[in-house]
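Sharing a structure with you now.
Missing here: one protein chain of the complex. Every other protein chain is in place.
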Amino acid sequence: MRDTQTNTAPLLSVRDLSVRFRTGDGLVHAVNNVSFDIDVGEKLAVVGESGSGKSQIALAIMGLLAKNGEASGKIMFDGRDLLHLPLGELNKIRARQIGIIFQDPMSSLNPYMTIERQLAEIVELHEGASRRDARKRALEVMDAVQIPDARARLDAYPHEFSGGMRQRIVIAMALMCNPRLILADEPTTALDVTVQAQIMKLLGDIQRDMGTAVVLITHDLGVVAGFCDETLVLYGGCIMEQAPTLSIFDAPGHPYTRGLLRAVPNIEDPAASLAAIPGSPPSQRKPPAACPFAPRCVDAVDACHLTLPDLDGDGSKRACLRPVEVLT
Amino acid sequence: MTSASRRLKSREFADAAAEEMITSRSFWADARGRFLRNRMAVFSVFMLLCLVVFALFGHTIAVWNYEEIDWAVLGQVKTEGGPSLENGHWFGVDELGRDLYARVVQGTRTSLMVGFVAGPLSVMLGALIGAMAGYFGGRFDQTVMGLYTIWISIPYIIFFVVWQAFFGRSLTQMIIVIIIVNWTAGLLIVRGQVMMLKNREFVDAARMLGMSDMAIIFKHLMPNVLWVVVIYTSLVIPEVIMAESLVSFLGVGIQEPNTSWGALISEGARTMTFGTLWQLAFPAMFFVIAQVSLFYIGDGLRDALDPKER
Partner (left out) sequence: MLNFTLRRLFAVIPTILVLIVFSFYLMRLAPGGPFTSERPLPPAVMANVLERYGMDEPLHVQLWSYIKNIVLYFDFGPSFSQKDRTVNDVIAQGFPVTLTYGFWSAIFVLVCGVPLGIIAALRHNGFWDYTMTGLAIFSQIFPNFVLAPLMVLLFTLSWGLLPGGGWNGGQWQYIVMPAIALGTSYMAGVARLTRGSMLEVLNSPFIRTARAKGLPERTIIIRHALKPALLPTLTYMGPVFVYMITGSVFIDVFFSTGGIGQDFIDGAYSRDYSILLGLAILYSLLTFALTLMLDLLYAWIDPKVRSSMG
């Protein structure tokens, strides 16, 4: 979408990405024909409910889908398609070019290795750093993510840290090689609200200082608001709306986005009732033939149940036959 | 009191709520369906039934009694004592000239009896103690758990040997000592299940109705952990048969002239060097058939009953 503005290729370009899982009950279509670009230093949010396939996009980019998962389409990074890269080549990109922050800091760290080892092994591997240099780098990065008294805690084990501190360590892990892109998969979900804010501020600072591009995957629109330039709304594995974050909040184009925003508590008007979106997430047994949100959409017409609309529009795009502004 | 709250406090409701847990008819019906679809398990049940029939009625077609010595073949067991249709020793004779067929029938009877009496009884004992430990908690639970830890770290052979040395050898003593040794069977998992269940509404309801603790345990909690007990029993029975066989093999189990698979295998193994291999082959075959069948039945039950397996 940015290619209208500049001619330089985007940092990461995802085209027609679909992810399917073979399960005991048949195929599950988790992600369907998703396309988006990220430029150098850009901040993109991918928003959706749990089960919308948002985490699977990040895992597909890293080549980390579960064994029964299969991705199709194209994920171009540096002119190479990550989906068809041999594991050895992909390993050179993981952590070094693309870092990932997983959502659960409790289980994402190896409980049997010291923090220092888990951080240092990354630069030892990718930069051939000596053990001493790697340790120094680990200390630097731990300082950068503001872990107090980092030097003394280098040789501690994950269980000796609080949840927020562990999330910082997971972030530090993603930063070890100064990657060009960071995929942050629900980085704050497991944390208290106050800690959430700290972590988001930290991510923002790092992003600004290092110019890293960030894909922030979250279900929490509140987290997105102050952070991302561009937002992509996912439902049932399909992109519903893609727009600059501000316009998403000001004028949501897709009825689903509007529903999502109504489900977020509003501080200025606490009396306003929270509107839950009626119905439940779609079954993903079949590839969608119609708008996946139609069964829950109050504005749906017959056509909505029959056709799958394209992502369409200038600047802010939505995949909808009856976008919000048409209705009002 | 409204009719709704009266309904909530009625005994019928407490019972119904308990029923509605996993004891519901559909749970067992579903489990039966799943089990019956498992061909290997169903075939194993058939094999086991054959063994039971063999143990119960096998002696009626035997030509010889299991204690009787056939003087005609004694002393030339190696040449004359092999399996033969003519002299009625279908499985041959043992080292003392006794009919092996009749002895295998007797051994099957003993081994199955030990397995199917001592196995379920020990699981029931373990489940009861486990349920009480889980339900009452506190000091009782601590004592039980302490005993459990010590108990499982003592090799069971010690109990058998010492017990048999002091109280003699007989089938009854055998079953008693097996139950004592295995009181820990299923204890931990039942305890865990009960600890989980005891905070459910239907237990509170029963308590409010003034049901006694033991009544709650028996009427409401035990039915809900029945599936655990069933799985455990299927695992313990082959273990018990194996333990009985081992100690009988060592000569501290069942006493002559009564016999069991282990005792027969032991005799067969001892005379193996003389070339009378049938003495090892027939008891070992029956033992192996029983173990294979029990293995697949246990497997089938676990698949059918364990919620985690679904």
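Every chain is named by a letter (A and B) in the order it is written, and numbering of its residues begins at 1.
By definition in this document, contacts are C-beta pairs under 8 Å (C-beta built on N, C-alpha and C of every residue); 3 or more make two chains touch, one makes a residue touch a chain.
Only a predicted model underlies this, so the values are computations on that prediction, with no experimental measurement involved.
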Exercise for the section: Looking beyond the chains shown, say which of B:135, B:183 or B:287 touches the absent one. Expected result: B:287
Fill in the blank from the handout: Filtering B:116, B:218 or B:295 for touch with the omitted chain leaves B:295
Completion exercise
Per the whole complex, from A:27, A:125 or A:210 the residue touching the absent chain is A:125
Fill in the blank from the handout: Residue positions on chain A contacting the omitted chain are 62, 64, 66, 87-88, 90-96, 99-100, 102, 104, 107-113, 121-122, 125-126, 157, 159-160, 170, 173
Problem - Residues from chain B at the interface with the omitted partner, ascending - result: 150, 152-158, 161-162, 164-166, 238, 242, 245-246, 249-252, 262, 265-266, 268-269, 272-273, 277, 280, 284, 287-288, 291-292, 295
